[in-house]
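The structure appears below as structure tokens.
In this view, the complex is presented without one of its protein chains, the others remaining in place.
Think of it as A and B in the order they're written, each chain with its own count starting at 1.
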Amino acid sequence: MSEVNLGDAPFTMTIDGKRVEARPGEMVLAAAKRAGIAIPTLCEHKAVESFGSCRLCMVEVTKAAWKGWKGLMTACLYPAAPDLIIETQSERVLHVRRNVLDLLLARCPDSTLIQRLAAEHGVQQTSFSVREQPDLCILCGLCVRICESAATSAISTVKRGHHREIGTPWGGPPPACIGCLACAHVCPTGHITFEEHGATRAIWGRSFELQRCAECGAPLPITVEQASFLVERQALDASYFSRCESCQRRATAQTFGRLARWQKLGLTQEPDARQEGGKR
Amino acid sequence: MAETAQARFASVEAFLRHAALLKTSPEATQRRVLVCLGTGCMASGAREVAAALERALAALPAERRVALNLCMKKTGCHGFCEKGPLVVLWPEATFYKGVKPKDVPELVERGIVGGEVIERLLYVDPKTGKPVEKYGAIDFYARQTRIAMRNIGLMDPANLDDYLLRDGYQALAKVLAGWSPEQVLKEIEQAKLRGRGGGGFDAGRKWRSCKSAKGTPRYLICNGDEGDPGAFMDRSLMEGDPHGVIEGMAIAAFALETREGTIYVRQEYPLAVEHLERAIADARARGLLGERILGTDFSFDIQIARGGGAFVCGESSALMRSVEGKVGEPRAKYVHATDKGLWDKPTVLNNVETFVNVPRIVEKGAAWYASIGTARSKGTKAFALTGKVKNTGLVEVEMGTSLREIIFGAGGGMLVDGPKGAFKAVQTGGPSGGCLPESLLDLPVDFDSLTDAGSMMGSGGMIVMDHSTCMVDVARYFLSFLTDESCGKCVPCREGLYQMYRILSRIAEGQGTEADLAKIEDLSQAVAVGSLCALGKSGPTPVLSTLRYFRHEYEAHIKEKRCPAGVCKALITYSIDTSACDGCGACLAACASDAITGTPKKGETFQINTLQCDKCGACAAVCKRGAVAIS
Partner (left out) sequence: MILRLVVKPQECIGCRACEMACAFTHGKDGQPAASRCQTMTVGKDEYVPMMCLQCDHAACVQSCPVSAITMNPATRTVLVDHERCIRCMACVVACPFGNMHFDPSRTLIHKCDLCAGCGDYPRCAMFCPTKCLTVERVTESSPA
């Protein structure tokens, strides 16, 4: 959640020679993006707090008052400020970026995302030793962070340094997992996989029953555990997660159809309980 | 002491009265038998020595004891652990080393009661070969300037009155007697005290920015994580002078107007925790901590947090996460801890040694402190001197003292004679520090000079290396440590240090190419600027510094496939010099790989089968005639 708008007046700063408007509390990355200046990122997602672990978004930052001193900063975490002068393509920036991508390519040679980003930075092949038995995990930590902030902290990073990995408690299927798939969806490389057959969903070595429509019995796109989790966490009634999209739509259409019929007959419209908030 | 003296001091005056009284009490003039019970001496049996001494002293006839006016004190670490267990007689300052329980009767009879000097227990100066009687005359101590460590070894850390006898809590009383917090801040700023935990950040400035940050409460943390392998000055301070740490923190808390302090102690330091806990409890009981300290409006208390067990937990942001009960991992933020630290509140984090300097500054004045050291690094620094030097241990010297003075003065010079034993390099700054060559021996040591030379001060590790050390191997060793200790959060450190380690391994195995050198230099730059925390940022230092000063060694490994120091296994062969061998057969028995053939007999000699040889070096270690050659 890198945008914390403090409500103060916007100001300007310079990115790649361009005057760019920024808002107090936002990060350089957000301001650049709005101005159409692309900065590559891997560990950033709007649904979670910036983490600063991939180091891909590094930019060179200075100010006139800094007497020529320039710092390499991660754009995802560096707060925008009036009169910053930012370079997103300087030689120092590209040097770090190239090395990061080269290192990640040695780690995940099969990731098409990394391949593409590396190629965009002139790295066709890694110049380092490729990891034995590589997988697609770049350890951006997005899955762990989304699980922590939007679900149940079922997964975490385990071990240190080069042995770090995404893990579950005791290496087994995570007991706290609710099968919401948020981790799989935020994973930028597709490392986290899941399967869905009929009314079951399998992820992290666990199998989940999907919630069923109270009317037609069709499986809903959320699991039973997820439904109860959402009821609790979002403080909603259980009925919010009990019927499928088409049953809901059909019921609504029927109501509106009935109203329309009355209107055609010149009757006055009866208020309908389900039309909370009203039609505009 | 009289019972009333143990009560809470109701006011600064009451405290000062007590302290003055203490100085004229019989306790102040007692002869002391100081037994070191630091972790190092304990490992070599100091506990048994202390017990034996206690018994022997208690067995003396009562009137003798009174006439001798004796007391025994279990002290903190003298810093000379290698020579332990240590016993010092005070005030005559007779220094006995390597004392065993069986030496105790003689020590008491002749040494203490008889007033004689027991020569065989004295320290022998390796240069002159002569025994040295006095503590202060031993080079190891004579070359030191002890400010931070001034109390350690000379008092009982578990005894608050002992600390008071050494002017303890005088600085706090002085501050509470009428200084304003602003005055304390100014004093520390003027003393130009810099943090001793590694970065050398200006402590006064840090306190000032915390004070002017928005948000309350403010927090104060003492970093006693001390993760650098081999470093133990913070442990010694916490064990040997816990009240010094507490007093320093209390003064800082007064300046910062905060009431909560935490000491974060490394997991492996149970004795430090024990002593700190005791000291905190005592200080609380006497009104030197807790509510309304010395009857004033100032309240401050300290809790202890146990370390998370990883090296990186000593890093400021990781430490604060760990105190919060989260995973001890560095957090990337361009907001200083002084603005948003512990629980996102303004926080000051300082090292143990930094805090211990604070009461000294208040007591003797900023001007005095600023007169010690160099232009930009004031005061002293404690180093943990190890490696191939004669005297290893804790050495506190004035900033600006040359490397030569430390290594060849206090350190007593190189350990091993001969060309192999000659000085080659000194590694400073802990695992992510750098190696400096002989040409820099006269470098005055301070924060900036070490950084400029491509190394760093770090927390004060200092490892002396001779010509039996291979610099490629050294760089590889530190990289392997750092690869394991990196938290693995950010890419440059996790992947970059690992790849650097891989390249160094290749070079050490004779598989390196010249392109590897360019590659590792290029990667080093990227890791140094790209990493998230200082571990990764300084991680390449061992490589960069050895490349800067010992590039020829890398080249020998790459171009000539030769390890000049004879360390890198893949590049050396063992053989037996038949002219030196006398056929004793020691090597035959030592070899675990059955690589040596021959019959033990006078006049016979042995052969090493190089294919079978495991290059473990066992034969060379046992050969008394030096007949095992490494090439």
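By definition in this document, contacts are C-beta pairs under 8 Å (C-beta built on N, C-alpha and C of every residue); 3 or more make two chains touch, one makes a residue touch a chain.
Since this is a predicted model, take the numbers as computed values, not measurements.
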{"item": "Shown chains touched by the chain that is not drawn here", "value": "A"}
{"item": "Residue among A:A32, A:L181 or A:I203 touching the omitted chain", "value": "A:L181"}
{"item": "For subunit A, the residues touching the chain missing from this view", "value": "45-47, 146, 149-151, 180-182, 185-186, 211, 220-222, 226-227, 230, 233-234, 236, 240-241, 243-250, 252-254, 256-257, 259-261, 263-264, 274-280"}
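Quick note on the criterion: only the chains that are shown with their structure count from here on.
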{"item": "Touch list for subunit A against partner subunit B, complex", "value": "50-56, 58, 72-74, 77-79, 92, 95-96, 98-100, 103-104, 106-107, 127-129, 138-139, 141, 156-157, 159-164"}
{"item": "Subunit A partner contacts - residues on subunit B that touch it in the complex", "value": "310, 312, 327, 332-335, 483-492, 494-499, 502, 519, 522-523, 525-527, 529-532"}
